[in-house]
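For this view, one protein chain was removed and the others were kept in their places.
Note that the chains take the letters A and B in the order they are written out, and that residue 1 is the start of every chain.
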Amino acid sequence: MQNKKIYSRLFVMPAFILYTILFILPVLGGLYYSFTNWSDMKPTISFIGLDNYKEIFFSSGSYLKSIYHTLSFTLYTVVFKLGIGLVLALLLNEGLKTKKVLRTVFFLPYMLSPLIIGIIFISILGPDGPLNMVLRFIGLDHLTHSWLTDKNFVLGSTMGVEIWRMAGWNMVIILAGLQTISKSYYEAAALDGAGRWKQFTQITIPFLIPTLMIATILNIIHGLRVFEIIYALTNGGPGDLTEVINTQVYKEFSTGRYGMSNALSMVAFIFTLMIAYLIKLVSSREEASS
Amino acid sequence: MSSSNKNKWVNKIFASVALIGLLTGCGSSESNSNSTTTSSANAPDSATTKKSAVTITVATSANWTKDIDKELAKDFEAQTGNKIEFLISPDDQYVNVLKSKFQTGEGPDVYLTPSGVAMEQFLPDQHALDLSNEPWVSRYADWAKAGTTYNGKVIALNTWSVDGWGVLYNPALFEQAGLTVPTNYQEFVKVCEALLAKGTTPIYEPGKAEWHQEVLLNTMGSMLSKKTPGIYDQFNTNQAKLADQKDLETGLTQLKELADKGFFGKDFLSQTWENSVDAMGSGKYAMMLTYSTFQNEVLAKFPDSKADTWSMFPLPLADNKTWATSSGGIVRSINKDSKVIDAAKQYFDFLAKTENLKKYYAARPDLGPISFTDVEGKTSNAYTSVITNATDGTGLDFEGGVKFWNQSVIGKLVQDLYLGGKTPKQVLEAIDSDRAKMFQ
């Protein structure tokens, strides 16, 4: 290798400085305020240590519930986004004639603002909205629900919309992963008499593991940070059935309890960081062993 | 003017890009210093050209500023040369945006706020200009003055209306079914049952609107403060708890019962407020909890509905016989730190002129009694009838009298009550603990 001195760190500096000043500095400010009782009802801000965090984890309030909702939202959406993305990618990888058009269509929702998607689905999921109309039309009356207000379905409905939005994005990433697998492997396997299922489990899946890992991390980050789609669809309601961490952050902020609002968003941050780090650890270990 | 502005920021962008270039040691220093000097030379230039006329920024929530407000702003502009610029936030973002702007010293010149104790959420001590000596104060109606007074000072201009929430109904429909105005909860249930039996959904309840769920509780305020004088003060010093008020618990228990009996219809939690005029105009519903001028809106859209003959009675939860009224709707305050206080005062004078008030109220059929004594008001049939039907009189509602009364929090808790997530007692306790946090 050449002398690496030429790759001067000066080149990193513009991005580093911009990012430090306009992103990290405000975030650190937020971290500091999370240890205070800053509220716009008080004349002074005082340091209260971990009190906000204690309240989040040990009070019987709705904070724990929103953490629970966030985690289950993340778990389900990650599984389904990846699953549906994988199925779509496999279908498209079969040499369909209209592959390009289909790929464009499935990726389309990712281009739209989640707020706009929220507005669209509020009307689609209403009790007399198009979804129920379709269900009634094909004779599945018993499956109709008031999707965004029924307590058994509302959280699931928000997950469904998120999956709708992001499945195509997963498909695109997995599709690319599939295309890096050389055809010769399949041909060799076919010569050995391996069936399609065997080819899938012994060639496709192992080669896809790195792609799936990255997609999983990004999906988890998206899941734990969920806000706009729920904000637009239900605003955390009805009651607190779809309250997630970031809708609570927003709520605390609007009542002027800035300290608490910052503490909550730090909790979301720490969760995401921990999970992302864990997965990175696992995946790098796996890479090393294989 | 806009082109010189554009030049200015194009230069600034160049300057900042060039600055980045400088940091990496790649930019040519000559062109870099050039663009910075032009940008700083331009700045005082455009500042002097702007000086003659000023711009007054007015922060408002989307629903509070109507077409007529914009029209009057244009008239004001034509008369004085000063420009009004509305900074509109969506209803659910407004409080956040305004508070963060105040927090960072970026407050607007004029801001809109709900009247009464709700003005306190924007810290009037720090931000609101004392308007007690403005000429229009002397023409204020009593309720308007009371609703804009804080610590003995008038701090806002009200061109809204005092109103309250009651059950609007169609007397013809009642007559056909042989029903009379209910005066207590049991009679109310009987009325609903009779209507339901005839195939009419008794009540249109926009369950998706969190704030409307809060209003249901809000209507019991005047009853409570009549029975227990001074209770609002106790709430405001955090000495009394809502959970200890038996009447409120009874009221919420009954509210849940109304929902469970199907009087609101099946999917009422997905019904919206925006659809309420159509719902009432369609004749599918017999009653609705709304304000006294609502019938004008129905009539405007459904001329055959005879909505002008509709009447109103107080919602008899916990046998309430009082009509709870607001502190006067939405009002405007001037930011103490504004650089254009004189122009803002001039704007308020303009809005409070008799002819402009007439024009304004004519364009707002949703407003009833008028905040100034020299303009003649109009009262709806609902207004006169609800005053008659409220045999225990009228009084200030919770929103107008109790601090830290958070519509969204309370609305969600009431939704939780319908869904069986909380008992009436737990709902009240949760409101208490939410308010307690604000006193800490």
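In the analysis below, a contact is a pair of C-beta atoms (placed from the backbone, for glycine too) under 8 Å apart; a residue touches a chain by one contact, two chains touch by 3 or more.
We adopt the following convention: contacts and distances are computed from a predicted model.
Visitor: Report the protein name recorded by UniProt for the chain absent from the figure; options are "Cytochrome c oxidase subunit 1", "3-oxoacyl-[acyl-carrier-protein] synthase 2", "Polyferredoxin" or "Carbohydrate ABC transporter permease".
Guide: Going by its UniProt entry, the chain not pictured is "Carbohydrate ABC transporter permease".
Visitor: If I'm reading the header right, one chain is hidden. Which shown chains does it touch across the whole complex?
Guide: Touched by the chain not displayed, across the whole complex: A, B.
Visitor: Which of these touches the unseen chain: A:Tyr53, A:Tyr76 or A:Tyr186?
Guide: That would be A:Tyr186, which touches the missing chain.
Visitor: Among A:Val79, A:Ala176 or A:Leu278, which one touches the chain that has been omitted from the display?
Guide: A:Ala176
Visitor: With respect to the chain omitted from the figure, which of A:Leu115, A:Ala188 or A:Ile205 is a touching residue?
Guide: A:Leu115
Visitor: Which of these, A:Leu50, A:Leu64 or A:Leu91, touches the one chain of the complex that we don't see?
Guide: Among A:Leu50, A:Leu64 or A:Leu91, only A:Leu91 touches the chain that is not shown.
Visitor: Could I get the residues of chain A that touch the absent chain, sorted low to high?
Guide: 1-2, 4, 6-9, 11-12, 14-16, 18-19, 21-27, 29-30, 33, 88, 91-92, 94-98, 102-109, 111-113, 115-116, 119-121, 123-124, 126, 128-130, 133, 164, 168, 172-173, 175-177, 180, 186, 210-211, 214-215, 218, 221, 225, 249, 258, 262, 265-266, 268-269, 272-273, 276
Visitor: What is the set of chain B residues that contact the non-displayed chain in the whole complex?
Guide: Residue positions of chain B that touch the missing chain: 2, 9, 12-13, 16-17, 20, 24-26, 57, 62-63, 65-67, 85-90, 93, 97, 100-101, 103-106, 108, 274-275, 278.
By definition in this document, only the chains that are shown with their structure count from here on.
Visitor: Roughly how far is chain A from chain B, centre to centre by C-alpha average, rounded to an integer in Å?
Guide: Spacing between the chain centres: roughly 36 Å.
Visitor: Using the touch definition from the top, list the residues of chain B that touch chain A in their complex.
Guide: Those in contact with chain A are residues 20, 23-25, 92, 95-96, 99, 102-103, 121, 123, 207-208, 210, 266-267, 269-270, 406, 408-409, 412-413, 415-416, 418-422, 433, 437-438, 440.
Visitor: Considering the complex alone, what residue numbers of chain A touch chain B?
Guide: On the chain A side, the touching residues are 10-11, 13-14, 17-18, 37, 39-41, 61, 126-127, 146, 148-149, 151, 235-241, 250-251, 253-258.
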